[in-house]
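The other protein chains are all here in position, but one chain of the complex has been omitted.
By letter and in written order, the chains are A, B and C; residue numbering begins at 1 in each of them.
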Amino acid sequence: MISFKNDYSEGAHDIILERIAEENLMQNVGYGEDEHCKKAAEFIQKQLQCFDCDVHFLVGGTQTNLVMISHCLKPYQAVIAADSGHINVHETGAIEATGHKVIAMPSGQGKLTVKAVQKALKIHTDEHMVQPKMVYISNPTEVGTLYTKKELQELHNFCKEHHLIFYLDGARMASAMASKYNDIAFSDYPKLVDLLYLGGTKCGALFGEALVMFQREWNEDFRFSIKQKGAMLAKGWLLGIQFEALFEGDLYQKAGEHANAMAEKIKNAIAQKGYTFQFPPCSNQLFVIFPDDVLQKLEKEFLFTIWEKVDNHHTSVRIVTSWATKEENVQKLIKFIQEA
Amino acid sequence: MISFKNDYSEGAHDIILERIAEENLMQNVGYGEDEHCKKAAEFIQKQLQCFDCDVHFLVGGTQTNLVMISHCLKPYQAVIAADSGHINVHETGAIEATGHKVIAMPSGQGKLTVKAVQKALKIHTDEHMVQPKMVYISNPTEVGTLYTKKELQELHNFCKEHHLIFYLDGARMASAMASKYNDIAFSDYPKLVDLLYLGGTKCGALFGEALVMFQREWNEDFRFSIKQKGAMLAKGWLLGIQFEALFEGDLYQKAGEHANAMAEKIKNAIAQKGYTFQFPPCSNQLFVIFPDDVLQKLEKEFLFTIWEKVDNHHTSVRIVTSWATKEENVQKLIKFIQEA
Amino acid sequence: MISFKNDYSEGAHDIILERIAEENLMQNVGYGEDEHCKKAAEFIQKQLQCFDCDVHFLVGGTQTNLVMISHCLKPYQAVIAADSGHINVHETGAIEATGHKVIAMPSGQGKLTVKAVQKALKIHTDEHMVQPKMVYISNPTEVGTLYTKKELQELHNFCKEHHLIFYLDGARMASAMASKYNDIAFSDYPKLVDLLYLGGTKCGALFGEALVMFQREWNEDFRFSIKQKGAMLAKGWLLGIQFEALFEGDLYQKAGEHANAMAEKIKNAIAQKGYTFQFPPCSNQLFVIFPDDVLQKLEKEFLFTIWEKVDNHHTSVRIVTSWATKEENVQKLIKFIQEA
Partner (left out) sequence: MISFKNDYSEGAHDIILERIAEENLMQNVGYGEDEHCKKAAEFIQKQLQCFDCDVHFLVGGTQTNLVMISHCLKPYQAVIAADSGHINVHETGAIEATGHKVIAMPSGQGKLTVKAVQKALKIHTDEHMVQPKMVYISNPTEVGTLYTKKELQELHNFCKEHHLIFYLDGARMASAMASKYNDIAFSDYPKLVDLLYLGGTKCGALFGEALVMFQREWNEDFRFSIKQKGAMLAKGWLLGIQFEALFEGDLYQKAGEHANAMAEKIKNAIAQKGYTFQFPPCSNQLFVIFPDDVLQKLEKEFLFTIWEKVDNHHTSVRIVTSWATKEENVQKLIKFIQEA
């Protein structure tokens, strides 16, 4: 079956595998202290137009979130997230396992608002409650929507004012950056957030995530946290070499563009057919509301995630494209939808 | 410089990279539920001659230890290890970070004895102290020595008798299995330990560790623990495909054989020269005592780890070989030692 | 000022202080293994008409909750609570600090329903999410309401069916038992919940909480958990002697009766005056909606907790009575309300 289940079904861009193969028998220093990690960090700094930030490379998303968040918070401090946020829902309590409460606030279309953060602060008044200290958002969100620059700016301002650390999980950042709905440049991020995670796993890499710290205080002893949480890869150069490849040219950008282009085609076919979307389609994740009889047919040929019952006769599903999605498979899906 | 610093300076066996490249654009189910993980588990079961054990694949060693140990222990339970054990010394308190004390007992040449475990039990008598519940050993040990079958059998028997979980960290198991000093077959392990970690990272894989559970009770909900600790790789098939390659034939064995053969050559040259060893050389790690003036010269050409000052004029160093160590580099080192 | 702020402003029933004074220079075995704890446990067993349950004594409420919950749950398991539940709101993330997520579900008048628990189970489907394993409720609830026997029975049945541990926090149980709205006997509890915490601090004791386990499996090694969390009182007999006094006769019952009687008087005065209640007044906590001008006057003479703004001109406040509330103070408050 053809899968539109997620954006990590395939491996990596050919060029990434080639680079790894070329380097394979070279001797590299361990644990991320090699030249490739250094170079990759420089490329990312350049991309962000920020040359005094720190960059670390980790293996996966839950890992990145738990290492970063537990590194920053004191035992009694908590992180505020949208109730749909990855750390609240899909990480098996990874943050709580490091001792910290996730304060989940209601979100509209996956996005956390200043108002929601404000409310979280207001109800946490003294030492009988946790102390909110960090704001976590995802961009794109878990339902494929995007923050505007204005929204980020407002969240940023509020965080500064209230001494909150502002952390952005960009597991699918390539898709965000390539979206026509996006109005945030890479070079805006240093002024918008404190901590930025640029995803690799879902953006063309075999695996790996880059963590960028614009507030250098968090870099102190951060490698202790990486190691303690089992997140320090012995052959760290494997991460470095991948992000080198992604960011020395436009590979990262292109990964997002291809994923979005494929999603756009599917979106158009769906819209033409008259089906609607549960969340506005902005990136490489589509949340489509299908009539149940159509869905039944689709499920025989394609893999995707059932999201939820919308009413008695309709169900929403999540369709995801990636840098690796084949145009021919998209055409098959479109044809199928048109004829269903 | 030529590095004998560790066994993770290079990447992976060519065949492993080839396999990944072949599979690269295939669509695989995520999170280790793919066919490659299944196949790899079967090959490992066959290698161990044990068909009702459970096999999981994780990314790194500290990660494997912390996920496994925290999964098994109740909050007040502790794990007994040699004071030189990896979890006690070199994992930045990863086990303690999950809430558990490591009871470190003095070891002889890196090995934990029944006597030491017995003593640990004896001094932990009631609820005012932690409750020892697991015994952790490494084979090969952190100083390159090997347990005999008899030693493992005794530890096993003691553990059974005292309801202790017996966990063996085999990060360098390929070297152990290929050692002429080894008298333990793969098929012995199911009867000797409860939990077995077969290392990949240091044994020919790009990265990855296999965790085998002979006591099936530990398998229940184990995937929750993997996920919670940030150890579940989205593209889990990357791990499966590597262990498939390592265990479907004799790749794993050969990785160990090459590493040991290289170490043996160095060992012989050192012995001929009259230098001695801090620990008996049994596997791919040599702990050599060099006169300081010789050491000074060596350091200009080769990388290795300074272990400790032995006396005013001698220092021990750790020299490590691997599946990837080039014979020509070994010859250079030998020549250098002979002429130093 | 006269305080109606809480039910722990005063010390203990005279008889309790007398008992402590009598015993003061006796030598007792430490850590709760004394005769008083044993006796107290027997009185509680008799009160509950259940002679094979285990009873432990702890110092405070947050402590009791965190020791009990962390003792029962595996690392990836979570506890379901009403969003107004004490463990979710007012314990500074104590449960999360032991590694566990509190799954907060919307509640009606402070009560958790089967439907809410059902929903919590439904949205936690696999290993990418925490595993709900315990249901926590408070009776009386944090807003003074009471569960009916039928409601508890339904929750109990649902928990049994879904292998959930059912834990009831009865910090103010004396008030619940003495309420005319209560239809649950002490002897019903062994059949209704797995774990029962009978509060002392707010029910006539100087301090201390009793924890009753009807499922004996949780008793195994429980003293390790008590000690590890810093909850084992050296002079444990102090706890035993207090619960002995509370439960050998009707002291506990009377503590609740007095608190409720005082609350009833205030309630009637408020109702006569035409003010309303935010939550139905059932026990020793009243949540009264006052016009803001009345409130301003009240605040000058009495202490209580501002709960929340109800509308532009009204605010709800929490008024609490206790075993120690003086009738004369109640009369002063009533007079004040009548004349305000």
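Just so it is clear, contacts are C-beta pairs under 8 Å (C-beta built on N, C-alpha and C of every residue); 3 or more make two chains touch, one makes a residue touch a chain.
This one's a predicted model, so the numbers in the text were calculated from it and none came from an experiment.
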item	value
Candidates B:Cys53, B:Ala78 or B:Ile337 - the one touching the absent chain	B:Ala78
Listed residues A:Arg223, A:Lys297 or A:His314, member touching the removed chain	A:Arg223
Options C:Thr92, C:Thr145, C:Ser175 or C:Asn284, residue touching the unrepresented chain	C:Thr92
Residue numbers in chain B that touch the chain omitted from display	75-76, 78, 89-93, 96-102, 104, 127-130
In chain A, positions touching the absent partner	31, 70-71, 74-76, 98-99, 127-128, 130-131, 221, 223-228, 232
Touching residues (missing chain, whole complex) on chain C	2-3, 5-6, 8-12, 14, 17, 20-21, 23-30, 59-67, 91-94, 97, 201-202, 206-207, 224, 227-235, 238, 324
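By definition in this document, only the chains that are shown with their structure count from here on.
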item	value
Chain contact graph, described as a line, ring, star, complete graph or other shape	complete
Farthest chain relative to chain C (centres taken as mean CA coordinates)	B
Averaged-CA centre spacing for the pair chain C and chain A, given as whole angstrom	42
Of all residues in chain B, the ones touching two or more other chains	98, 224, 227-228, 232
